Structure formats: C-alpha cells, structure tokens
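The next block holds one structure in the form of structure tokens; read it before the comments.
Selected chains from the complex are presented in situ; the others are not included.
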Amino acid sequence: MKTFRVGVLGATGTVGQQFIHRLRNHPWFRVTALAASERSAGKRYSEIVRWRIAQGIPEDVGALTVQPLEADLDCDFCFSAMDSSVAGPAEVEFARAGYPVISNSSNHRMDADVPLLVPEVNPEHCALVANQRKNHNYTSGFIATNPNCSAAGLVVALKPIHEAFGIEALNVVTMQALSGAGYPGVASLDSTDNVIPYIGGEEEKLESEPRKILGRLNDGAISPAEIRISAQCHRVPVIDGHMEAVSLKLHNKVSPADISAVLREFRGEPQRLKLPSAPAQPIEVRAEPDRPQTRLDRDAGNGMAVVVGRVRPCHVLDIRMVLLSHNLGRGAAGAAILNAELLAEAGYITARK
Amino acid sequence: MKTFRVGVLGATGTVGQQFIHRLRNHPWFRVTALAASERSAGKRYSEIVRWRIAQGIPEDVGALTVQPLEADLDCDFCFSAMDSSVAGPAEVEFARAGYPVISNSSNHRMDADVPLLVPEVNPEHCALVANQRKNHNYTSGFIATNPNCSAAGLVVALKPIHEAFGIEALNVVTMQALSGAGYPGVASLDSTDNVIPYIGGEEEKLESEPRKILGRLNDGAISPAEIRISAQCHRVPVIDGHMEAVSLKLHNKVSPADISAVLREFRGEPQRLKLPSAPAQPIEVRAEPDRPQTRLDRDAGNGMAVVVGRVRPCHVLDIRMVLLSHNLGRGAAGAAILNAELLAEAGYITARK
C-alpha cells in the first residue's frame, strides 16, 4: 500500500483549497505541509485561509502551520497551485531540491521536457521526466503539469475521436464558470446578468495545449498534433463547470453514432490501473437533446468525467457536439491529483526518507 | 405627417408588451386596438395584463378593452405577437380582411411570397407583397415578418460583409437571453447557475432564415443565399441580449481591419430614410478586447444597433468575431416596428377609412 506525504504550494487560493478538499480520505496521499506567500507564512492554516468550500477544512490540515514558499517542506512531493506570477522559478526550485512538483500552474506547461499530462490521453508523455531530469540535473525532482481548465475536458473527448478518425481542425466556443478565475476573481457587477466574451490568455492556451497533449513522443521530443484550432472563450454566470460547443473536421467521414460509440467506449490508463481518482467512465454521452447542463452534470464522475451531448453532423465542418467538464475537478486540482496517482503508480514519485 | 392607428395581436405576452412599450410617443403609430385570447377578451388591458416592464403601462393603452382575435379591429394595420400555436391561420384571416399584418411570429416567415424583412438588409423584398396579394386575393392586406431573435442581429452584421467579400459558410454559437423564451418561459431552477445547450427549433431557424433574408429577388421569387450555416444555441442566465460567437469563411480573403471598416461604415435604407426607429449607426464595432458585454451593450441604439467586437482571423475558417443584439429590440418588437415604418414609408401600409 502506497502512502505519500503531500505538500500544497499556494494553499490558500481557490485551487489550493480544492487540493486540500479533494485529498480528504485519499487512500494514498496525506497532506502534511502547506506553503503560501510571505503574508500567510508562520500562521495556522485555519486562521488565515478564507475557506470557500461548503464542507469545512479537514481538521488535521487546518491545524498545520503555513510555511513560506521555500523548498524545505516535510513531504514526498508537492502539488502546485501557485499563482503564475510566482510559480515559474518557485517550481524549478522545488524540483531542483528533489521534490516532484505536480503543478496546475501554466508556467511550464509548454516547456519541451515537461509533460503536459492527462492520464487518459497521453500517459506515455510521463517519459519526458527522464529528459527533464537529465537536462536540469534534477535527481528525484521534476515538474509535471496538467492543462488549462478549458483544455482539460476537451482533450479527453478529442482523444478517442482523433485516434479513431483523425481530427484535422476544430472550432470551440466556451462558456466558462466564474470559479475558473479564482477568488476574488470576477467582480459580481461583471458577472450578474452578463456574458463577457473574453478571458485573458485563455484562447491561446486552448489553441496550443491540445496540440501538445495529443502529440506524439519520438526520441524524447513531442511532435504536436497537426490540428488547427480556433477558440472563442466566454465567461458566463455559473459557479462551476465549463461548457464547450465544438465543431470538428475529420480525416475520415463518420456518422454521429460512430462518434458517440467511440466516446462511450473509451477507457484509458487510469481506468485500467484503477487509479483512486479515475472515473469509471471518463466520457459520458447523453442522448437527451438538452444535456449536458452545467449545474446538473458538472459533478459527473466526482467532477472527473466529461459529459458530451448533442453529437450531430455539422453543416460547415463535419461533426458538432457540446461537452461539459468541471473546471476545478477535471480542470484543476482533480487533474493534478490524477496525474500524481499515475506518476506514483509508474514509480516517478517515491517516498523520501 | 403620417399617423396610423395600430392594433396589437397577442397583446398580453412578453412581445405584445414590448410593442406597447416601444410605441410610447411613436411619431407615426398610435395603439388603438388590442386583441388577445378568449380568456382576456372583453376586459380592460390594465386589469388582465401581467405587465413586466419597469416603466408602467401607457395610460391610454391600459384603458383599452381587449378584443378577441377576430379581424374586426379599429386600426389601420396590426402588429402580431401571437403565439405560433395560433398565429398561422389568424394572421391569414387578418390579411384577408384587409389588414397589413406586421408579424413577429415564425409561422409565415418561410412562405415563398411573405417578405422576411430586415430593413437594413433586404428592403427590396417588400416587393413580395404584390405577389402575395395576387396569390391570395388580398386587397390592402398582407403579411410581412421579421426574423427570429437570434437571426435578426446576425444578418445585419453579415449584410455588409457578404456584399463586400462574399460569405461561403459560417459557424455561429449563441448565448441567448431568458426573455427570448417569453413569460413564464424558462424556470428559474433551470436558469440559475446553469447553461442549457438547447433551444427548441432555434437552430433550424438560425440556419435557414439568414439564407432567405440575404437571398436575391428575381422575378418575384427569392433565391436563397448560398451560405452554409451551422448553429449551436445555448440559453444562459441573462435577462436580455443575445451574444453570438461567429466564424466566417469568405470568398475573398480580407483582413479583420477590412471587415471592421465595412461594418462600421454600413448604413441601410432606414438610415437613408431616417425612419423613426432606425439607429443612426446600425453596427457598432468595439475595439476593446472584452466588448460587447451583454448587460453593458444590449441597449446600444435603443436596442436596435448590433454591437460587434473581437474581429480577428480564424485558424479554421477565415474571420471570427462576437456580436450582440437585443432580442426584444432588434430581435422582436423593435424589428417589427422598423418593418412597419419601412412599409408605411414605401406606401404598403395606408390609413383605412
């Protein structure tokens, strides 16, 4: 039975809280260290966090003293929920000090030797860790990342389609949740009775990350998938859950029924390995015309499943559909935890003495 | 100076109320007759309407007695806001009795001899009225319609682009307001903290109506524009205002700056004729990255302007942009009033003795 001591970097923010929340009763991982900015360091977690999750702070975690963001934590590996303004060098420092850093931050996602990992999609990219260690003289440490919250759900749905039929191009229009912007994030005067057709940096990530994730690993380097992507991102007034309207141009022309079938039948490495956070069925396909709906379906598979609906022919490209995924589950903390489970199972994360 | 007596058919619903609201102080039109279903007929309007507009009921209209939906009203022409379950035959009856019927209902929109009219876009389609009168032996009566609320704003923005550069195909994803479903319409338990990826019949309308509106009139018949359209429609929790994310494939390749220029410079017949409801500038183009926003921009041009933003190259088709229009202004009652203004100016509507 594996058990690992876990540190959470950036423990006070929205995603940091999600890590702590989602690690309650985790069979392998136990939170033993918290780190955050200067302002919080030295204080008891329960005293300084503005906890925003309905279930309270796990008692043992609340009692921990928050450490500064320095690579001297009592843990086997770290989850990083640091703000991108500080995560870049800080994650490198932790990796250099020997800590595996399983990061939700965007800073190192596109680094050539950092895996941008979605366990159902590209588990073989774990192998980049070896290159990374060699390039940077890391010993036990390394950095592994998960994609942006809007890309995370998308690539899960794209994977079986790309594999079976080949995706040439895709158009995606997102309707994204408020929690994706963190806390305080979007002002209520901007969100109420409003749609904002812009999320800074989001479209660029959504147009580039899937190409890396769906790319092929050859001789230790990833050749991005040759898929043209157009993304238009919108903030809509929902708490959690990103909805995405997708149109696909395929190499092989197939029917919506063929698409639904490969989506429904898709299983990945996490399902084969029965990783603790893996949803039994990574993609749920709904037949009703009005599903998925954000509030009703975002918690499918404990927030780790992607729910697809309205698979239909497209009059401009080939196939269209909508998909929904939980931006804090599949799109952030849940994604990183699943990554850590895969990396632990594969032996990349080990107990430190 | 023209003055016409106006009847409102379906006067108690959301759009009926909007007609009455928007005709306050109209320089040409004065509401003199109201008609609604059996249940309401014979009663004073102010007593039976569940008025949902912040400004109260215009006093003189509130005092009118609601008539049954029979073609015997004291007015020169009618606006129709009847439910599509009854509008089909009822509108024909009014037309046969000599009333011009300026309708917001969907029933006759696609009839070959009924103009589906957007004054900035296809004023020449008014000429269909002559065919219609001949086909049905109408004397002074006829039916003219305006498009679905999601198509109305779209075609205004498409018109100058299509004319200048030729549109081959377009992908449109909508984020539509609650008021588009009328009252009571969408349940609050369906709208709160939720996106619904389906609006019954909406995608079909949005994929067909623009082709007729942008079509050419030859020998009294309309050849639909050869534009492939894919529409995905969503209901989002905003009161008013439909946002649409659009991607276009053009015959002539042009830059976003070219597109913005033709949008900004576009003026149509209503602007030339200075029709009372015509916005000075039918299309406003915003340069800020985060505009248009639904709540801030829906009232542009008194709800009659279309606000376009984020005009950019598309990695899959050629050009993409977002547009916003008010679904009750440009998309419903405002549209029909502008149609009536054009038809009155052109002599199709005349005062009855």
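So that you can tell them apart, the chains are marked A and B in the order they are listed, and the count of residues begins at 1 in each.
Convention: a contact is a pair of C-beta atoms (placed from the backbone, for glycine too) under 8 Å apart; a residue touches a chain by one contact, two chains touch by 3 or more.
Nothing here was measured: the structure is a model prediction, and the numbers come from that model.
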Practice task
Going from the 2 copies shown, figure out how many the entire complex holds in this file.
Solution key: 4
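As a working rule, only the chains that are shown with their structure count from here on.
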Completion exercise
One copy, subunit A, sits on the other, subunit B, after a C-alpha rotation whose size in degrees, in steps of 5, is 180
Completion exercise
Rounded to the nearest Å, the gap separating the Cα centres of subunit A and subunit B is 43
Handout entry: List of subunit B residues in touch with subunit A within their complex
Key = 169-171, 173, 175, 190, 192-198, 200, 207, 228-230, 232, 234, 236-239, 241, 243, 245, 247, 249, 289-296, 309-310, 314-317, 320, 322
